[in-house]
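One protein chain is absent from this view; the other protein chains keep their places.
Right after this comes chain A.
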């Protein structure tokens, strides 16, 4: 596919676009993506180091944290589901068993934190994502503003959740 220089007539057009011999694209995004990877893998090109050389920003860190908390929560849910299938006793039994140990309350506190922190971060940042999906909040100051709001809300919610003790 070559890019050719054209004559001076182009500068005369004021509206519409000038094309010479153009066809509608017949490939899907998926096909284009596969072509990209096939070509670059074949050429044995090194992957851009980006994470090691590009300056980290708050939005970048929040984005990967969103992914990280999501994966962590999924792992936790799957682990819980597997244990439910495999362990013989009931949930209240194991909960009381852990609680009665010397390290019990500390472990339970850790569990509450381990659930509350990633869940609240992922939830609040998820709402931020949904706002973007509706088209709002893309200006850079807005991105940073909403980002800091998410962080503050996460910290407050986590503290409240860990401190809260309900009546079963």
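Throughout what follows, contacts are C-beta pairs under 8 Å (C-beta built on N, C-alpha and C of every residue); 3 or more make two chains touch, one makes a residue touch a chain; residues count from 1.
By definition in this document, contacts and distances are computed from a predicted model.
Participant: The chain that is not shown, which UniProt protein name from "Succinate dehydrogenase [ubiquinone] cytochrome b small subunit", "Metaxin-1", "Chromatin accessibility complex protein 1" or "Auxin-responsive protein" does it carry?
Facilitator: "Succinate dehydrogenase [ubiquinone] cytochrome b small subunit"
Participant: Using the document's definition of touch, tell me which of A:54, A:91 or A:148 contacts the absent chain.
Facilitator: Considering all chains, including the one not shown, the answer is A:91.
Participant: For the chain left off this view, which of A:28, A:48 or A:102 is in contact with it?
Facilitator: Per the contact definition at the top, the residue touching the missing chain is A:28.
Participant: Just checking the interface: what residues of chain A touch the absent partner chain?
Facilitator: 1-7, 9-11, 13, 16-30, 32, 36-37, 41, 67, 70-71, 73-74, 77-78, 80-85, 90-92, 95, 99, 105, 108, 111-112, 115, 123, 126-127, 130, 133, 164-168
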